Each structure stands twice: as C-alpha cells, then as structure tokens.
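A single protein chain has been omitted from the complex, and every remaining protein chain is retained in its original position.
This part shows chain A:
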Amino acid sequence: MELELGLALPNNHLMKGLDLNDGSTTNSYRKRGFEEAFEEVIPKATLPLFVHKNGGDGDDENDSPQLKNSPELNSISGNRALVGWPPVKHPRRRSAGGGAEERWSEHCGSNSDDGGGGRRAKCVKVKMEGVAIGRKVDLSLHDSYEELFHTLNQMFPNMQHGFAGFAHHPHHHRRRFMVTYEDGEGDWLLVGDMPWEDFIRSVKRLKILS
C-alpha cells in the first residue's frame, strides 16, 4: 500500500500498514555500502550532527558554527519528541489549547493508552553504541534533520561534554558521532544524505556510532 507522508501536522495523515520494505522509492541518491559509508571521517564536524537546513539535497554545505546558536535549534520546537518534557501531567496536555495533544510524543512510550484521534506516530528505535538501552524517537514530530539531531542530542547527552548548555558553549570539546540508519532494504546509510521526506519514508531505525 502506497504510503502517503507529508510534513503537515501529524493529525492530517494516517499511517496504515506502514511498510518500509516497499522499495518503490524514487530517489536517485547513491547508496553506499556499509564500510564505504563509515570509513570516511565526517568533514570537520564543528557540529557533529548538524546538516544544513535543506537536508541532503545532495549538497552538503559547510556547517557553520552559527547553526548552533540559531533560533531554530534553541527553540522549543525541537523538543517536541522529548519524553516527559515539559513536566506537565497527562490530563493537562489533553486539554491544553491547540495542538498539544497531537504533538505529544507519548506514542513512543511503552504503554500508550491515549485514544487521541487518528494520529499515527512514526517511532523508530535509536541505539547508541556503548549504551545498552535504546530509545525511541517519533520522527513524525520532526520536519527536518536539524530538529531530529536536536532531539537526539537531548536523548543522548553523552554526545556532548555535559548536556546543559550545549548550544551555548561553542568551544566545548566535542566528540565525533555519526548517525546512521537502516533503510527498507536493510542497508545502513548515513543520515542526512537525502531529502527529509525520502528519509522518513525509508528509515527503519537509527544507530549512533562514535
């Protein structure tokens, strides 16, 4: 069944019969074999995970340190998939004005009873090398790689040297991490190489390597 994915608010689409093995993607990017993909060093990761906002439309522009302090990254919109944040009780989220109910990421939690109508989360597992316990991230709450990386940074604070204020200490020692994903055909690829929409369509799970 052909999957219809858009970037509208999650309420607008239903993801029935999610079939990531449906290989009918029409992207023309070149897939790399595993070794080929991960032998190279990521070019000068001033921001190890950040890619230009337009996603990988093939043209990986140079990351600028400014990206770190950009309002988008500091904005709360990147926190949408943080479980349990802000610390507000369940019933209050439901009746809070506007789209709070739809954006809530409880669908990625273990036992979500939320009968809230029709929204289907796109949760994929995220494992970080060296961490026994995986996390889950709801990709449907993100519109771009930046937002995804922002969320990942918050889920795995080890990626920075101390979490708090990562966006405010541009000279902090940073370790290099690669975010990879497994696509519908079982290949492992580097996140960020293709347009966000195609990525969402094909991603099955994520893995962060150091």
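One rule holds for everything that comes next: a contact is a pair of C-beta atoms (placed from the backbone, for glycine too) under 8 Å apart; a residue touches a chain by one contact, two chains touch by 3 or more; residues count from 1.
Throughout what follows, contacts and distances are computed from a predicted model.
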For the chain that is missing from this picture, which UniProt protein name fits: "U6 snRNA (guanine-N(2))-methyltransferase THUMPD2", "Transport inhibitor response 1-like protein Os04g0395600", "Actin related protein 2/3 complex subunit 1B" or "Integrator complex subunit 9"? "Transport inhibitor response 1-like protein Os04g0395600"
It is residues of chain A that touch the chain not shown, namely 74-77, 79-80, 82-93, 95-100, 103-104, 106, 109-111, 113, 125, 130-135, 154-155, 157-158, 162-168
